[in-house]
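All protein chains but one are shown at their positions in the complex.
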Amino acid sequence: MRSGVVGLLTLALALALAAAGCTTDGGQGAQPAGDVAPPGGGQAAQQRQERNLLDRVRSRGELVCGVNAEVPGFGFTDEQGNFSGFDVDYCKVIAAAVLGDAEAVEFRPLSTEQRFTALQAGEIDVLSRNTTYTASRDGSEGAAFVTTTFYDGQAMMVKADSEFQRLEDMQDTAICVLSGTTTELNLASRFAAGRIAYQPVPFEDNETLQQAFEQDRCDGWTSDRSQLAGVRSNRPNPAELRILDEIFSKEPLGPLVRDGDQDWYDAVNWAVIATIQAEEFGVTSRNVEQMKDSDNPEVRRFLGQPGGDDNTVFDPGLGLDPAFAVDVVSQVGNYGEIYDRNVGPDTPLGLERGLNALWTDGGLHYAPPYR
Amino acid sequence: MLRAAFQVAFVVLVGALLWYLLGNLRTNLRVSGLPTGFDYLDRPAGVDIRDSPFRPSQPIRDAIVVGLVNTVRGSVVGIALATVLGILVGVARLSTNWLVRKGAAVYVETLRNVPVLVTIIFMYTAVVLRLPPISRASEWLGLIVFSNRGLVVPWGVAGTGARAFTGVVGGAFALAVIVGLWRSRRFDETGEPHHRVLWGGAVLVIVTAAGYVAFSRPVTLTLPTREGRIVQGGIQLGPEYAALLIGLVLYTASHIAEIVRGSILAVPKGQTEAANALALSGFQRLRFVVLPQALRIMLPPLANQYLNLTKNSSLAVAVGYFELTRITGQIIANANPAPQSIAILMLLYLALSLLISLVANIVNRSLALETR
Partner (left out) sequence: MTAGPTDTATLEPLPPPEPEPPAPRRLPPARWVRENLFNTWYNSLLTVVLGAALGWAALRALRFVFFGARWEIIQTNLTLLMVGRYPRDQLFRPWLAILIVSAAAGLGAGLAARTAPRPARWDAFKRAAPGLALLAVLAAFARTPLPALLVAASVAACLAARTAGTRLPDKAARWLPLVYLGTVVGAYLALTAGGPGWDSWGGLLLTLYLALGGIVLSFPIGVLLALGRRSSFPAVRLVCVGYIELIRGVPLITLLLMGQFMLGFFFPQGFPRPGLVVRALIAIVLFTAAYVAEIVRGGLQGVPKGQSEAAQAIGLSPVKTTVLIVLPQALRNVIPALVGQFISLFKDTSLVAIIGLLDLLFVAQAITQQPGFLGQGLQAEVLVFASFVYWSFCYSMSRASQRLERRLGVGER
């Protein structure tokens, strides 16, 4: 009898959920929230409010930023709970641009499996957590990627004393990989293409994965090359590990925001672009004050200084302070400074700029004109 | 009248709250551009599931089924092992042997008071992963290969006629039960020794053997052999599964042991004394007098432990065994909506719990009837 009651309730719950699904099935996809003015007062108000994440972040006075806490160089926490790293610095860049204060960030460490849900549910304002820009993520995850901050590729790490020199050597091996990542998908396609039989050993977090790799639970660990370099650099003796030369995927990494809020997207995007633009102009955290008086009208415009024929301040209408680039560069730095500080040749990671150099140096970073 | 009004108001209030929450859910899903229905279950999952023939091109609903099967696999095996170990330790706690008694007490008091999650993680990172790596795997008598990539044991490989042979084994089992029942009735009517187990076992063995010969070796045994980093043949128990199972069994058995001990102590003392008066041996006393009565007392709390074990199998997320919770997490991570996925997860656990309660209810009732 009691089971009957519970069964009934279960059924009711299932029906309620199904009903919640069915009634709106038609609307899905056809009406991306922000674009069409929705009928009905309550919903309209809610969506207006929704569109205004920029205002909400301002009134909150703090940016909630989803980050990684496990990869040295990109997102890592020390003993005192301080976050540091390349992706973490981009949270600070956005906070500096939007709020004028690079420290007004609440960091929310997230696992690979948690990150998209946190973004979709509006738990975080921006996700800056070495996330690869892909079509399906842009399409069905409800995410919108801004300008790429780091061009990366997937690599394989093995123990230095193992016999593996190329991926083709890895016949019949077990490969550790983080689940819910593009790496997991690339691994499957690369090894299938090379007819390499392997056993995937997916884990949810780097911590358990690392322990398993340590104990020879798997022969290789595949991830973005920069992440592997970060993990390797963090070890007491990095020489025990070796990263194979082959890069077998394209991994453009960058911050992303939730779909359907164009104002917020623009603000975040241009905060990121500003770091690249600053490096192009040679504006650094050290010389930014002098550069305000630069003879170059482009630089003066970029830094929000009065200039041009009518001596006015240029405001592109991004909803940001005209001088936001000054806050970004003075408080965090330009792209080159951020790169060198966290992952560059002088850090334990020791990554050369490579693809991440400016376009003028043969790299891929190219800032759209600021005018 | 007032009563009716109150009830209506109460229901309306609860309904309105649910309506409000679900409405928000719907709006939020739409705003995020996420599917609001369950159609996403037909999309390809796109990932591998370790230790399973699942392919990335199969739909998500199949992945959930794999997760459910793995959860059941962990729970059923865990329940069986925990019951055996629990009864052993519970009886040991009442042993006349001081060392056995104290040893059992130490086991119970230690494992019972440490979180099962800690035990599972300990088993994984500090025990199973520390087994020899595959390059130095232990091989015993050519039968068992074990390393920190898993335990490989001999296993049958289905040949032609395997399905028919399975049917024969099932039939043999049924026949054995029937023969056993017949012997019991015979014993009740005439009092001649029943030897149920002997008769039933003989029937089972003879019929199975006949079937095996008739279908010309429908099942052959493969032995695990190691070649470099891989092990051919046999069946593999993954280290993550092993860690989960050991953790769950050790923890649950410590609770079951206490239930068994309590139930045995709860059997009236007169029963034991009467058994002694009949000059039954210690084993006979336990087997025919004390345990059957204790069983009735221990069943309800035992069912509760089975429920707990099933629910605790979700802690496998911590060691990466691909059961229901773990696979749901993976699905959510791959471009699929969390609310629906978690709702499905909860409904499936609810269904499992109800199933266990139902079985426990039936068993309980049938045992209760037997006494009258």
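Note that the chains take the letters A and B in the order they are written out, and that residue 1 is the start of every chain.
We adopt the following convention: a residue touches a chain if its C-beta (ideal position, glycine included) is under 8 Å from a C-beta of that chain, and two chains touch if they have at least 3 such contacts.
Since the model is a prediction, treat every value here as computed from it, not as a measurement.
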Omitted chain - touching chains that are shown: A, B
Given B:14, B:76, B:164 or B:274, the one touching the chain that is not displayed: B:14
Touch list for subunit B against the chain that is not drawn: 3, 6-8, 10-11, 14, 21, 24-25, 27-29, 31, 95-100, 103, 109-110, 112-119, 121-122, 125-126, 130, 258-259, 261-262, 265-266, 299-301, 303-304, 307, 311-312, 314-315, 317-318, 325, 329, 332, 338-339, 342, 345-346, 349-350, 353-354, 357, 360-361, 364
Subunit A, residues in touch with the chain not shown (by the definition above): 1-3, 5-6, 9-10, 13, 46, 49-50, 56, 70, 79-81, 109-111, 114, 117-118, 120-123, 207, 210-211, 214-215, 234-236
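Keep in mind that, in the parts below, only the chains that are shown with their structure count from here on.
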Mean-CA-position distance for subunit B and subunit A (Å): 41
Residues of subunit B defined as touching subunit A within the complex: 18, 22, 25-39, 46-48, 50, 56, 125, 129-130, 133-135, 148-149, 228-230, 239, 317-320, 326, 329-330, 332-335, 337-338, 340, 343, 347, 350-351, 354, 357-358, 361
Subunit B partner contacts - residues on subunit A that touch it in the complex: 3, 6-7, 10, 13-14, 16-18, 20-25, 27-29, 31-33, 43, 46-47, 50, 112-117, 120-122, 136-137, 140-142, 172-174, 179-181, 184-185, 188, 199-204, 208, 211-212, 215-217, 219, 258-260
